[in-house]
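Please read the structure below before turning to the comments.
A single protein chain has been omitted; all remaining protein chains appear in their positions.
The chains carry the letters A and B, assigned in the order they are written, with residues numbered from 1 in each.
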Amino acid sequence: MISSGFFPFSDADGAIVTLTRRDVEDIAHLARLQITEQELPVYAGSLSRILEFIEQLSPAVTEGIEPMAHPLPNQVQPLREDAVTEADFRDRYQGNAPAVEAGLYLVPKVIE
Amino acid sequence: MSIEWEIVVGLEIHAQLATRSKIFSGSSTAYGASPNVQANLVDLGYPGVLPVLNREAVRMAVRFGLAIGATIARRSIFARKNYFYPDLPKGYQISQYEQPIVEDGTVDIVLDDGTRKTIGVTRAHLEEDAGKSLHEGLGAHSGIDLNRAGTPLLEIVSEPDMRSAREAIAYMKKIHTLVRYLEICDGNMQEGSFRCDANVSVRHKGRHEFGTRCEIKNLNSFRFVERAINFEVSRQIELIEGGGSVVQETRLYDPDCGETRPMRSKEEANDYRYFPDPDLLPLTLAGDFIEQLQSELPELPDQKAERFARDHGLSQYDAGVLTSSRELADYYEQVVLALGGEPKLAANWVMGELSGFLNRDNLDIGRSPVSAAGLAGLLARIVDGTISGKIAKEVFEAMWSGAVDADEVIGRQGLRQITDAGAIEKVIAGVMAANPAQLADYRSGKDKLFGFFVGQVMKATGGKANPAQVNELLRRMLAS
Partner (left out) sequence: MTAAEIGRGLRAGKFTSVEVTRHYLERIDHSNGRLNAFITVVPERAMADASRADAAIARGEGGPLTGVPLAHKDIFCTDGVLTSCGSRMLANFIAPYDATVVLRLAAAGMVMLGKTNMDEFAMGSSNETSYFGPVRNPWDGTRVPGGSSGGSAAAVAARLAPVATGTDTGGSIRQPAALTGLTGLKPTYGRVSRYGMVAFASSLDQGGVLAQTVEDAALVLAAMAGHDPRDSTSVNVPVPDYAAGLHRSMRGLRIGIIREFFGDGLEESTGRAVRAAIDGYRALGATTVDLSLPNLPLSVPAYYVVAPAECSSNLSRFDGVRFGHRCLEPKDLTDLYKRSRGEGFGAEVKRRIMTGTYVLSAGYYDAYYLKAQKVRSLINADFRRAFEQVDVLMGPTTPTPAFAIGAKVDDPITMYLNDIYTIGANLAGLPAISVPCGLVDGLPVGLQLIGPHFSEERLLAVAHAWQLESDWHRRVPPLFA
């Protein structure tokens, strides 16, 4: 499926991925994005196209290859001293907040 | 019940690590501050901010792993757990998923009846705590306080090895003791420093497969855990026996009615889409870092209890009680040290009078008005015969209320025990003369009246006569 050069993607023999409206609804819900009725098929189309494009990865031979989550090899996490370094800037940060009362960020009531 | 049911319980304990600052930011972790004054840009999940890992949180996690004989991962990975909730500012929690820092440990528990059991700890990992939501007093709104967001948590996951609520409590208490011994968590359940989720399922005895389990979240007292598990077990059994089946779900325990119910906001199964956090690099621990922490581990509760039993001759039970907190054990040992021995006496008083007064006044041992040295001074006066055990209790009470030391009280109140044989004999003679009828009855065979005479002698001496001597002399004089 991978032909030479950089434009290997071929409509003729590429994998077909078709996302349904329902698929898009599910993904949009997981991602908390509102997608309108009219937009659903449009996104279904473009997402399907993107996923077909990504399918080019499947034939790649990757047995025994370690995945790379970071681009530089052998980096290790630095550690920070356990010290309080922050002051109270609440008023400054909340100046810009959409809805605040008594120092609390407000959201529509949640029932647990 | 025609078929025997088996209960299967696993516990997930979230222990807030007692670091000064948060796991990924330099904000304070102090409890009780005004809303959002301890939430900096990193905690608030502002655009562009990045996490940096707190060294002390790592040390604490490793020490816990070492204390339970677990494998410490030389390389562990932080992962993002993605979901939307207002107390989770970034829309993901930084946690550990596939490669946690601690794996495969064990914890030994002792039940009330003395049986011992080993509970497996599958893993323990580091993660950040979420903020808090307040739902009352804000009308149609909930209010979010992110002071707690970013506090380091150690999530300790047990194997589903427990077979009763009792075992679950014993395990939970053991972990509670352990994290306080290690000084990695203050164990304060009212403040939320130590929280427990219980995974509960049932199955027919003899079956290998597990039944469908329910998770009961955020139990913050031993009593609630026990009740919640017991209720849940009954609920599941009733459901199955009635022809239904258990639905896997998350539930909350309502302490007011003693029941569990489904948690509404989490009713949809969440796909957390875990992946390695690209902002954090693999946590890599050097061998000597781990060895250093191993060498610095304090004597752990099991080791200490064993030593008390072996070297002090205490019973397993007493050793267990005394080592349930490091402060209590240290206090006890200081008493023994100051006394130069008498472990049993010390143990009885620490577990008895001292603990009783501490409970009554709702004090931690650290706030005891009577110090270990003070108690030792009191006990020394029992040992050397100056006072009886009974009188000592009065002295103790005086010391609890502020008296300087035992000797001062004894002197001031003239509580010295009467040990002069001649004096006691005189009193006995007087009592015998004053009670001729009882004397005659006793001498004709009514042995029970011995106690009466003891009582009369003690009364006449204001309780100060040495009981052992009274016994001995009275027996001799009544017989003759």
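Worth a mention:
Heads up, the rule we're going with is that contacts are C-beta pairs under 8 Å (C-beta built on N, C-alpha and C of every residue); 3 or more make two chains touch, one makes a residue touch a chain.
Nothing here was measured: the structure is a model prediction, and the numbers come from that model.
Within the whole complex, the absent chain has one touching residue among B:114, B:262, B:278 or B:411, and that is B:278.
Touch with the chain omitted from the figure is made, among B:82, B:122, B:151 or B:456, by B:82.
Mapped onto chain B, the footprint of the missing chain covers residues 41, 44-53, 80, 82, 84, 86, 89-92, 144, 271, 273-275, 278-281.
In the full complex, the hidden chain is touched by chain A at residues 2, 4-9, 24, 27-28, 30-35, 43, 46-47, 49-51, 53-58, 60, 62, 65-73, 75, 77-78, 80, 89, 92-93, 96-99, 105, 107-110.
Operating definition for what follows: only the chains that are shown with their structure count from here on.
Here the CA centre of chain A is 43 Å from the CA centre of chain B.
Per the touch definition, chain B reaches chain A in the complex via residues 19-21, 25-28, 34-41, 44, 46, 52-58, 77-78, 84, 86, 133-135, 138-146, 252, 263-265, 271, 273, 275-276, 278, 280-284.
By the touch criterion stated above, chain A contacts chain B in their complex at residues 30, 32, 69-70, 75-86, 88-90, 93-94, 99, 101-112.
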